[in-house]
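A single protein chain has been omitted from the complex, and every remaining protein chain is retained in its original position.
As written, the chain order gives the labels A and B, with residue 1 at the start of each chain.
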Amino acid sequence: MKFLNTLQNTKFSSLALLDISYIVVLLPLLLMLKIPMLFFVGVIIAILIFKSTPLKSIGILFIFMLGMLALYLSLYGAFSFRGLSRLKLFLELLVYILIIVVAMQRLTREINFYLLISPFLFLALSLFFYYGMLMLIYIIFELFLLLWMILSHRMGGDIKEGFASSMVMFMYSLPWVVVLFIFFPRISFEHANYGFRGETIQRMGHDGTMYLDSNALLVPSERIVMEVGFEKEIPPAHTLYFRGSILYIDKKDHWEGLAINAKRETKPFYATTGLPIKYQVTLYPTQKKWLYALDMPSKNIKNSILDRDLISTVEKSIKEPLHYSANSSLSAKFYDILDEETFKASSTFESDHNPRTYTKAQKLQKSYPDIEKRAKALKHFFKAQNLTYTLKPDALDINHTTDSFLFDTRRGYCVHFASSFVTMARMAGIPARIVTGYKADFINGLKNYLPVKEKDAHAWAELYINDYWVRFEATATASFVEEDNQEVHSSSFLSKEVNLYLMYVKYQVETWILHYSHIRQLQLLEYAKNNPTFVAIFVMSLITLLLLTFVIISYFKRPYYSSKTLATMQALLKRLKKEKYLREDEETLHQYLIRYAYKHPKKTLIYDIDKLYEHIIYANENSKNKQKELKILIKKFLKE
Amino acid sequence: MNYTISPDFTPIIDAIETHLVGKRETIALSLATFFAGGHLLLEDIPGVGKTTLAKALSQALGLDFGRIQFTSDMLPSDILGVNYYNQKEGDFVFKKGPIFTSFLLADEINRSMPKTQSALLQAMEEGIITIDQISYTLKKPFFVMATQNPYEEVGTFLLPSSQLDRFMCSFSIGYPDKDAERAILKGGSKEQLVKTQAMLDTKQIESFMQKASSVTLSDTLLDFLQAIIAFTRESGLFEYGLSTRGALALTAMVKSWAMLQGRTYATADDLQMVTGIVCAHRLHFKEGTTTMLRISHEIFSKIHSDT
Partner (left out) sequence: MKSLVKFIQIHRSIKQHATRFSLVVVVLLFGLFMEAYMHDFNLVYITLFFVFSLAFSAGPIGVLNLGNLQVKFNKQGRIFSGKETEILFNIENPMTTSSWSITLHSKDNTSTTLPQIKGESSNNVLLPFLAHKRGTFSYGNCYLESKYPLSTARLTKAINEVYEGIVYPQPKGKPLDTFLNEQETHYGEEKEFDGLREYDGSQKISHIHWASVAKGEMSVKVFTKETKIHNLTFSYNKLKGDKESKLSQLCLWVLECEKKRLPFAIELPQKQLNSKKESIDEILEHLAKY
């Protein structure tokens, strides 16, 4: 409180206000400065702190030389005329030069025009380098702060009054910004790709191999891999399989995809059937080429290739967040005519690796000539093995993985289940393959938003039955599920919920603000044409925004009274004013009220009000009760 | 009229008013000055009742009354007293001057020489006089009501502002209004008036003075008071601003005036009421004439209470 009071009473000099602005606009840029330039900035700050007199021209010259040196060292190597054509490098150079020039001017401790406008240049430049949720918040904060500083400067350094006024102005402009943002025509180029490199943490994607031993992919992490926004609500839990890669080849300790994967691209895929569904995906950097789509994809994702196995890939591995919209038909199977190669790849097995399984599989094949029934029997067989699903399995015999899992350890997780299931299916004469991807957890979703986490990584089996590839959830055959201890210590239910809501908000902001585009705009308009209720809601929310703006403005524009009591009295005073009783220059409030009362002998209540007011203000009887009493009296008076 | 005198004091005022018809406010203000522990300077032309007021007031308060008529040849010893040689006892004996009284009327104080004036004024301030290194304490309460002729009168010595500062208030009684004057004219001459009965004793006076000094000044009022003081110093209207002694006098008067109305707290109205009389002899406009009304008008049209 004491700090606030001193803050209220201190008047800031223009230079101090300018410094605050510079600190705020330079903060994000500092993150991208190279070490020599950072050192230069550090030197400048040190000089400003320890030397309180203006620098002489020799000093300024020295600073200039130092700045040029820092600039040279920072851009050494990257600096060539060819390099300049790259926009980012050019902008970096601009930032460096601006920093040096501003530092030179700032050290003279004189404010000139260029020093005043440079914060805006920094602000505009920083927009080239950063993009994302954080920057959005920061930009709004920066704009407000700059406004605040300008107004405080105009108000002679009074930052408290400056804050109120800047709040008013900010609120005046907010509805305009919203309306302009939504309706301003966006006929522009593609969204540029340079810039923001904040998200460099690598997500564990699937790399087209699946290990069964200690290299196995097992990441019980909460990190978000992708965020999915459905058009309507999230589809049922049992359909949330996101396909990644497909594995055909059993290499004892791991599975691999087809080496000739590329060949399959040329072959067209057959149209999938099922409940059509549309959704938006934000995929975080995986450093891999796979895109993930719900079973079964029905359309090519833009800029990617969808092959006959319904696997989507991009040309270059994904190094920054990727947004795509996808279409799928919700179904557990899809039609495909197997070519020889695929048939071969999905039927190969080594019987001597898993002799025990082979014997059992042969038995099944003989007992169930019908392929569909055989697959069912396979499932039953797995169930009969009393398998345990656990994230902490015992080590398997690498040379006999399926035998060892099915008959010895009987403990494992998705990879073990899927791998064994596929092996045994092949042994039983059913073409089969492993699909890896994500099985999203329905519980994580909120409304139409579904985040997919690293721990949702999954592997399942696909069996070729009667011209269809059919999904088999191998882990569903587990008889026991061992509780995962690791999950227990993770955050409580409530914080999870809050976290989920935060993620949801972030996702919505990103889709509707950061990735708002011409297409979105058209979509919105199209949608509005057909949905009058949506238009009504939209208009209502705009009105709500206006009202909110109005409330905030009137809050900050409210006149200031020296005491709470006097503020309470305003209702009464306004009424008297309305009745054309104006308070004269030399009148005290008491005299004014008495003059009124004299003319209105019936309104005796005013004497009580006057007396109570006098007691509160002058006799130090300022208690809550008295304040309340005064309020009640005034209300009563106004009603009369 | 923005005040109501407490029933404790109305009989006193009533009694004095029989001598000084139509001057209730003047009487009340004089009482307030007395209870505030200050001294009063009356500036008036002769014959409007300065002496009558003093006499009636002293009688009503039950104080012993002393009077000094100042003349140009008066010396300090004429007021304070002298050491004279008593031949019978063979020693110097102090003969008390007229100042050793509770209620002193210093009539036409500006007729005497500055030296004599200052002797009285110093005694007023300190309550002690020292003659030949021996200190004598004055009576308590000690109240001086000085009168001063308007400046145009010839052969007078203006009181310097440092001396004026020692009076808490100054005002003039002025002519009575029409009705009051008519009543006076009907009523006849002074001799017919009976002596006023003493209405308070020393204890009561002391308790009232005690009450006056313990009147509450709220923060709001102090803010207002300080704004007024700052205005006198910073507005550039006056030659000098209000001194700290002047500010103290103002607070004391505000408290006393509030007490006179039977309140235990002072309000902005009280301050408005007394500011003029406290400041009239302390402030001087740089240009034009200085009057009580002009001062309070200038101040209160610019400094507002309750805002």
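Following the convention adopted for this analysis, a residue touches a chain if its C-beta (ideal position, glycine included) is under 8 Å from a C-beta of that chain, and two chains touch if they have at least 3 such contacts.
Nothing here was measured: the structure is a model prediction, and the numbers come from that model.
Engineer: Taking the entire complex into account, which one of B:72, B:130 or B:162 touches the absent chain?
Structural biologist: B:72
Engineer: Using the touch definition from the top, which of A:56, A:109 or A:154 touches the missing chain?
Structural biologist: Result: among the candidates, A:154 touches the missing chain.
Engineer: Would you mind spotting which of A:299, A:379, A:496 or A:515 touches the chain that isn't drawn?
Structural biologist: A:515
Engineer: Which listed residue (A:117, A:395, A:443 or A:494) would be found touching the missing chain in the intact complex?
Structural biologist: Selected residue, touching the omitted chain: A:117.
Engineer: Tell me which stretches of chain A touch the chain missing from the display.
Structural biologist: Interface with the chain not displayed, on the chain A side: 113, 117, 120, 123-124, 127-128, 130-131, 135-136, 139-140, 143, 147, 150-151, 154-156, 158, 161, 165, 168-170, 172-174, 176-177, 180-181, 184, 186, 188-192, 513-518, 557, 559.
Engineer: Could I get the residues of chain B that touch the absent chain, sorted low to high?
Structural biologist: 72-73, 113-115, 151-152, 154-155, 157, 286-288
We take it that only the chains that are shown with their structure count from here on.
Engineer: Averaging over Cα atoms per chain, report the distance between chain A and chain B in Å.
Structural biologist: 80
Engineer: What residues of chain B sit close enough to touch chain A in their complex?
Structural biologist: Spelled out, the residues of chain B in touch with chain A are 2, 216, 218-221, 223, 263-269, 272, 296-297, 300-301, 304-307.
Engineer: Name, in rising order, each residue of chain A that touches chain B in their complex.
Structural biologist: Of all residues in chain A, those touching chain B are 561-563, 566, 585-586, 588-591, 594, 614-615, 617-620.
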